[in-house]
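Excluded from the complex is one protein chain; the other protein chains are retained at their positions.
In order of appearance the chains are A and B, and numbering begins at 1 in each one.
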Amino acid sequence: MTHFEHELSGLKNTLLTMASHAESAVKQAVDAVVNRDYDLALRVKAGDTIIDRFEVDVDELAIRLLAKAPLAGDLRLIAVTMKISQNLERVGDEASKIAKRARDLSQEAPLKLVVAIPQMAELALKMLRSALDAFVNQDPQTARALIPQDKEVDALNKSIHRQLANRMIEEPETIARCLNLMVVAKSLERVADHAKNVAEEVVYLCEAQDIRHSGQTKSSMLSADETSHSG
Amino acid sequence: MQTVTCGCALLVVVPLCLVFYHVLRSGAGSINWAFFTQLPKPVGELGGGMANAIVGTFELLALAAVIGVPIGVLGGIFLSEYGSLGLNWWIRFGADVLNGVPSIIWGMVVYALVVVPSKRFSALAGGIVLGMMMIPLIMRTTEEVLRLIPAGYREAALALGISQWRAILQIVVRTALKGIVTGILLALARVAGETAPLLFTAFGNRFWNHHLTDPIASMPLQIFNYAISPYEDWHKQAWAGALVLLLFVAIVNVSVRVLTRDRFSTRN
Partner (left out) sequence: MTTEPDKVRPAIPVVRAQPAVAREELATTPAGLPSAITTRELSIFFGDHHVLKRVNLDVPAKAVTAIIGPSGCGKSTFLRALNRLHDLVPNSRVEGKIQLFGQDIYDPQLEPVQVRRRIGMVFQKSNPFPTMSIAENVTVGLRLNGLRKRAALVERTEQALSMAALWDEVKDRLDAPAVSLSGGQQQRLCIARALAVQPEVLLMDEPASALDPLATARIEDLILELKKEYTIIIVTHNMQQAARISNDTAFFYLGELVEFGPTSKMFTHPSKKRTEDYVTGRFG
């Protein structure tokens, strides 16, 4: 392995470490909401600085590598890594927001309402995990397949919103707690969006096709080029 | 090791110094204006000079140059720029062999080819033999000098759409001109001192030469004739002639060195 390949590998590993931090932050934040765990919520909030630090590290590493003027697959990998780290940092921020709401909710009386937040969280986290697996395995098919799942998460978010809105109208004393839950749901919806972004970056990495904002999100509409798998 | 090699190198210079010293000592006394302007006096009379021999030498060198330079230079150009590998090898081989042929044999050949059919010794024959001796020498030095010119210049010239012969003459040869001229001057200096071939061709002349088809005096020849004579006066004249000849050769060599020194090197 050349020095450069070694450094590229280091960059990928740093990104993946950052990813596992972000994933577990979201999971723990949602657990703090469901289990009304004050201490867990505080820990998640504090842990966001680690994720922020990672973004800075990844960017520094990436810029250093870019200065060596890499081309083709290497160039795309570094560009995509920078983008993904940005998305992961925002996932960390969303986890932090969820943790803040968890902290507030744990201080108040529990809300007697079954809300589909755990399911939403599971979906969003599954999408994120899938996108990162696609990145590791350089698998554009998996990446493409998870993009439509964003719609499911959006649908869940909308139904949770309606549910909570009705509750707020019926029982105004629950407004504060419902609003907190609405924010949690919104944050989870954003996590799913970031997972979708990561998937789009993975497609660019593998196929050199920029599918962002194209409106084409169905995997059946897209045909794979006969390109090489680099690295 | 160093002292041994140093000693040997110095040893080389010793004969040069001996020659110069001896010739200078023996000949300097006889150099005077008359030496350069007067014809040899008959036996018994003192004085006189080698004017005809000095002029004759230059005449012969001029004739030799007319024959030797064009053929030698063009031959060198052919070897360097044209020809095929096989043919050129044979030509070079031939030239190298000729360079080693004893000069007296050259004289005998030209005697047979020119003097006998024309039934006379002549300046022309002398010029021919010296010229022929110069040809392989000039051809090889010209070729060597041209080979030193990097291929890049030829390619650049051709890439400009210049025809090959023009590129060779006006660019490659022009760049190598100093080296070619050096080769010519050195060849002239070498044949200037040839005596043996002139014995059978130019023959020598105690008077002025008025036609190319007449015998002509030349310095080496005159020196030889005087040296083997029994007359003391003529011996002195021979030493003077030797000194003049030696100075001539030395001056040519030094001038060549001075003129071809690298005043500024190419920055590449």
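Observations
Convention: contacts are C-beta pairs under 8 Å (C-beta built on N, C-alpha and C of every residue); 3 or more make two chains touch, one makes a residue touch a chain.
A quick note: this is a predicted structure, and the numbers were derived from the prediction, not measured.
Interface note: of A:A46, A:A72 or A:A176, the residue touching the hidden chain in the full complex is A:A72.
One of B:Q38, B:T175 or B:T195 touches the chain omitted from the figure, and that residue is B:T175. Interface note for the absent chain: among A:H21, A:R144 or A:H194, the touching residue is A:H194. Within the entire complex, the positions of chain A that touch the omitted partner chain are 2, 4, 69-76, 87, 90, 190, 193-194, 197, 207-208, 226-228, 230. Residues of chain B that touch the chain left out of the display are 84-85, 150, 152-153, 155-164, 166-167, 170-171, 174-175, 177, 264, 266-268.
The rule we apply is simple: only the chains that are shown with their structure count from here on.
With centres taken as mean Cα positions, chain B sits 93 Å from chain A.
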